[in-house]
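Accompanying notes for the structure given below.
The complex appears here without one of its protein chains, the remainder shown in place.
After this line comes chain A, so read on.
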Amino acid sequence: MSARVPGPVMVAAGCGGTGRELEPYLGPAGLDGLDFVTRSITLDARPGGPGPRLVEVPGGIVNAVGLPNPGLEHFLATELPWLVRAGARVIVSIAGATMGEYADLARRLSRAPGVAGLEVNVGAPDEVGVGLFEVREPYHSASVIAAVRREFPADRPVLAKLRPDVSRIVEGARSCHEAGATAVVVGNAVPAAFPDGRAGGLSGPAIAPIALRCVATVHQTVPEVPLIACGGVRDAASATAYLRAGASAVQVGTALLHDPTTLARLRADLETSHQEDP
């Protein structure tokens, strides 16, 4: 039994609030049937980093939000049931400091009702700074994926979210796929800095060409790896570029911060263009 790859339009981790804040902007269907990736959840609650957490730059934003989240227990008790009731297909993004933490998260989430899948955050732009498991080599991410896959039912997807670094992405995607990832998300925010030098991640339209290069390269080299594109998707054209390059789905992040109705529009547009395609 193999898991279905979600999509074609998904909410990117950390850019949809808890779901409730996005709902007013999703049109009559609301969250029903939407692939919603949560912000990264850790075992223990995290307050997140100090302000300013986001700074605007031409074509995007640099963020160092610091993974604020209520911890697994509170998430399971409050945010998850709400999302499930709203009809979302909930993909829980998980982040840990050790492989053991990732495995723990996966085991406990496998028993929680309504979890449609997991996305493993293994390519954060400043993972050391925020205290996450450090990924220097492709086998680091692959071993995390293997540990998660062992704990999570095979009929539900495990997505590996990687850094969009064209010099490493092919190896990363291949090894995560071999370790059991249903699909690879390309990718996270690009390592960057605030004007004062503080580490952060760049996202938004500025990074779309970077992630597109990574998606195209992975697809050409290892076409058997299902790909989900993420980075600067804001309209049908930017989404279609990824789908043409070999991605089977796209995630929308920063665009929602600029226009929270982006997702509703994109879902409608992509459905229309699918129908128009011969």
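We take it that a residue touches a chain if its C-beta (ideal position, glycine included) is under 8 Å from a C-beta of that chain, and two chains touch if they have at least 3 such contacts; residues count from 1.
Going forward, contacts and distances are computed from a predicted model.
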item	value
Omitted chain (choose from "Tryptophan 7-halogenase", "Branched-chain amino acid ABC transporter permease", "Glutamine transport ATP-binding protein GlnQ" or "Dihydroorotate dehydrogenase electron transfer subunit") - UniProt protein name	"Dihydroorotate dehydrogenase electron transfer subunit"
Which residue of A:Val65, A:Val166 or A:Ala193 touches the chain not shown here	A:Val65
Options A:Arg39, A:Arg89, A:Lys161 or A:Arg267, residue touching the unrepresented chain	A:Arg39
Touch list for chain A against the chain that is not drawn	14-18, 20-25, 39, 47-54, 56, 59-61, 63, 65, 68, 204-205, 254, 256-261
